[in-house]
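One protein chain is absent from this view; the other protein chains keep their places.
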Amino acid sequence: MTNLAESEHVTVPPRRVPGQPDMWLFVLFEAMLFTGYFSVYLALRTQNEDLFLQSQADLDLRVGVFNTIVLLSSSWAVARCVRAARAGQYRSAMTFAAATVGFGVVFAIFKVGEWIHEIRLGNTFTSSEFFQHYYFLTSLHLIHVLIGFIVLGVLIYQLRSPLRRSQELVETCATYWHTVDFLWVMIFAMLYIVR
Amino acid sequence: MSTATTLPDAPEFPGGSRLQRFAWNVRHHPKRELWFAWYVMVVFYNLYGVLFFLVTRVQPPPSPDWDTPLVVQWFDEHHLGLLTGFGVVFLISGMCAPMNALLAYSMWRMSVSRVFAYSYLIMYSLAALPGMLVMAIAMTVGALRADRDPELIVWMYDFAFLSFSGTMGVFLVGSVVWLVAILLDKNNVFPKWFAYLGLCNALTEVVVAPAWIFQRGAFAWNGAIAWWINMVVFILYTAAFIVLLRRMIEREDFGTGPLPDPAAKAEPVKAAR
Partner (left out) sequence: MRDKSTKRLLIVWAILTALTLVYVWLDHTTDANGTLHASSVVTVSAIAIALIKVRIIFREFMEVRGAPAWLCRLTDGWVVVVAACLLGSYFIGSAVA
């Protein structure tokens, strides 16, 4: 490995924790919490499969897939932002940060649109056990997205002024946003795909 | 409880037996009020756990789905526990004051505006009313007369549990105030991970809100999501802040700048407790 590095004059960067280690504690703890919610959902689902299947049929898979791709794109954008900031290209980083917010807004709009559609079909929070979990998980996730906007706001604020830029804080904010993304990946699988 | 490195001008215990050392601490230790508040907090939470979980048995909560005869039966079975347990709760409820003061003190010590500390103090002072006392009153009223009209007993039952679980909003806002203060703080009073843990705790408090709507299932006041998972997070959060407050007191130097890092454990007999 070192011979290769020497011959190509490439320095292997030292291993470092991305962002504050504290944020990683949050990420893993929150993920365990959601796992708890998913476990309750799965266990209850097995007790009442037909009801859950019947309700689940009212969900539109296309919207779910679209939302997943939108959030994956937002994760890509914030990852690009972090790399750009690390290379000192702050204008580029700002553009990517703005793109992340944009994708997040699109997600939120489609999410609310989907809720309105479901309510029009008669599926509310109290109409069936499946929809209890659906609205609970998606609204809890949306709260995370809204907090994510605040976090991205902090990120952008950091990037704007040369006096404030802290790569650690930028990475910490990005870590939070990726959490929002991967939580959605799990929620999507639980609500839309699991049979 | 060494003051040796964090307070260089502090008086030192002259030496003697353990009892003498304790008496000296009570009279002279510069941080005695902080330690008093901390011990009150520890005693309070232990009592709270014993009273709510073992004596009165209102936690884990019984089901909102029960019909009238079952609820009346529950009151019958728990009659003595409810009256004695909540009787003690009424006596000790004042212990919340030093506890809330210590938490507000932690914010006061931070580099952020005092507004955080004051708003937290106000919120939590009021929060004990719906969050603990209303349940205590409703339960004792319900248990007081065995021959009371069953419908009234069920009313008390619903009133108590909804008040206890459903008023999480106040605690939620208080948690958020504390965590924002920690994130903005430059004095390093608490580690940042505790702010994020507070965020997790605040979110689980949001999760209790559906208890107002559901009488059965995972979102009822005794549900797997609205109570059990919520309680696990709350216990972890409480354990964390008890330990962190202890560390804060140990590090306290009564200044206005960053708190010094924890004193080295190699301090010998100067430890006063």
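Remarks
The first chain written gets the first letter, and so on, giving A and B; residue counts start at 1 in each chain.
Going forward, contacts are C-beta pairs under 8 Å (C-beta built on N, C-alpha and C of every residue); 3 or more make two chains touch, one makes a residue touch a chain.
All of these numbers come straight from a predicted model, not from anything done at the bench.
Seen in the complete assembly, the chain not on display touches A. Interface note: of A:Arg16, A:Arg91 or A:Arg120, the residue touching the hidden chain in the full complex is A:Arg16. Contact with the chain not shown here comes from a single listed residue; of A:Ala43, A:Val112 or A:Ile143, that residue is A:Ala43. Within subunit A, the residues in touch with the undisplayed chain are 10, 13, 15-18, 24, 28, 31-32, 35-36, 38-40, 42-47, 49, 53-54, 56-57, 61, 65, 68-69, 72-73, 75-76, 78-80, 82-83, 87, 171, 174-175, 178, 181-182, 185-186, 188-190, 192-195.
Just so it is clear, only the chains that are shown with their structure count from here on.
Across the complex, subunit B meets subunit A through its residues 191-193, 195-197, 199-200, 203-204, 206-207, 210, 213-214, 217-219, 224-225, 229, 232-233. Note for the complex: subunit A touches subunit B at residues 20-23, 25-26, 29-30, 33, 36-37, 40-41, 44, 125-126, 129, 132-133, 136, 140, 143-144, 147.
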